[in-house]
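Following: one structure in structure tokens, then a few remarks.
Just one protein chain is left out here, and the rest sit where they should.
So, chain A:
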Amino acid sequence: MTAPGRGEGDMNKAIKQEPLQVQAYFLPPGIEADVTVAARFDTPDGPAELLVPALNEDKLRSIADELKRRREEYLASLTTADVVERIAAAAERWLDPAYPHRQLAERLLPGLTGYAADSIRLQLKRYMRTFRKKELLRFIGEELDDPLMLDEFRPRKSGGFSRAYGPELIFHVFSGNVPGVSLWSLAMGLVARSAQLGKTSLAEPLMAVLFARSLAEIDPRLAEAIAIVPWKGGSRELESAAIASADAVVVYGGGGTVESVRAIVPAGKRFVAYGPKASVALIGREALTPDRLNGTVARLAADIAHYDQQSCMSPHCVYVEEGGSVDARSFAAYAAAELGRLQLRWPRSALTDSEAYAIHDVRNRYWLEEAEGGGAAVYASPGGTDWTVIYRDVPGFDVSPLNRTLVVYRCRSLEDDAVPALASCGREGLLQTCGVAVHPQRLFGMAERLGRIGANRLCPLGTMLQAKAGWHHDGRFNLIDLLRFADIERGTEDDAEQYDPDFE
């Protein structure tokens, strides 16, 4: 007799698996919506489907009304300390590798976004650490001398009292390029005591939903003031309805997205946009000594590989100074080898036809330049488009087609060659992070020059994707831009004393 079981088990596995259904939305209690499947994708455990609610203008308006009501009932009465504690408690859960939502995110995001699972795992936990209580306090403290201003009228150094109010309802338009980028915006909105209506992108609608669920685990009533709904961007009807209900609009995304939303926000309504930005790396000769070279290359390559350069903090190009132990051309070859190694560790996501062709197009451009005897060289992954490093012997600035395409510019001096090359990008307001590797004596001079042309963040190589608590997001604020202030002018409180009948 043969032993039963094993063969049958194998048979069962072969049967087509029911897809895992993933709710890509988060609605306040009492709001019902018809649900449809918006997208299918693969996970290590089999196929999955994203469920999204069917929305129309009326439905969205009723969601917004419900959010405002629930905010008024509860969230508005919480103190800053209450809110910070709750957000931090939710984030702490995410820092436990066994936390079910984290595990779900780690299983679903690779199939959904295409980014390598190990890279996502690493980036997510680094990111979640920025929501610890100490970091949140730093953030608020950075922008408000007295965070209690969010709770009550507080005395001012110049006399009088002030209090800060957040919007009743914030409408967020999130981008889908970097998993979880939505969470900061939500956290800041909650600190402002605002109800949150978040429109996610179908490219990554998950993290905002999972984090809202975590908040609900900590404090269900707080989470009742949050709704996360994905829809395809550019739906005028839905966006207009959301904007009409909200008193502040926050947009993340490319130029097209920002402009299309800006066009329908009435003048006078608070509008905060985090539009398209480019970042670069600058490497001084002192970071190219024989003992530092490998580390420098590895840190730069990691900044390129994580999220396939899709973050606005990811470098498009690097300026490599002459005079180190290797020249810029050899540096390009080293960077190519390191990207080749990282391809094995964190494979690049699959690209669309046009994304792939854009990389070939850039390679061809510089191959042609090389063929003409121009000072270019191309180091390219064999076969496909996994990675590309282009060496150019004159500093310039060109936007990379991304997806692990790096331009290495040789320059004699970072200060004299690289900064001028970046000036036009900076003046357009398009330059954001500069990952730098320079001697301390040069750092402040570099910062001054880069700051002047428009850069707004200098950071170490290898951490370009991890902005620290308190950073000036795109050169602006995170919280203050959402707030309005009410003052009790100096003297008013003294004047009020005379109306006390007991006043002498």
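Here are some notes:
What we mean here is this: a contact is a pair of C-beta atoms (placed from the backbone, for glycine too) under 8 Å apart; a residue touches a chain by one contact, two chains touch by 3 or more; residues count from 1.
Methods note: contacts and distances are computed from a predicted model.
Per the UniProt record, the chain missing from the shown structure is "Acyl-protein synthetase LuxE domain-containing protein", taken from the list "Histidine kinase", "ABC transporter permease", "Acyl-protein synthetase LuxE domain-containing protein" or "Sarcosine oxidase subunit alpha".
From the options A:D82, A:D247, A:E355 or A:D393, the residue with contact to the chain not on display is A:E355. Among A:K277, A:R329 or A:R457, the one in contact with the hidden chain is A:K277. Touching the missing chain, out of A:Q103, A:N364 or A:T492, is residue A:N364.
If you put the missing chain back, the residues of chain A touching it would be 175-178, 181, 201, 203, 252-256, 274-278, 309-312, 314, 316, 351, 353-361, 364-365, 367-373, 378, 383-385, 399, 401-403, 424-425, 428, 430.
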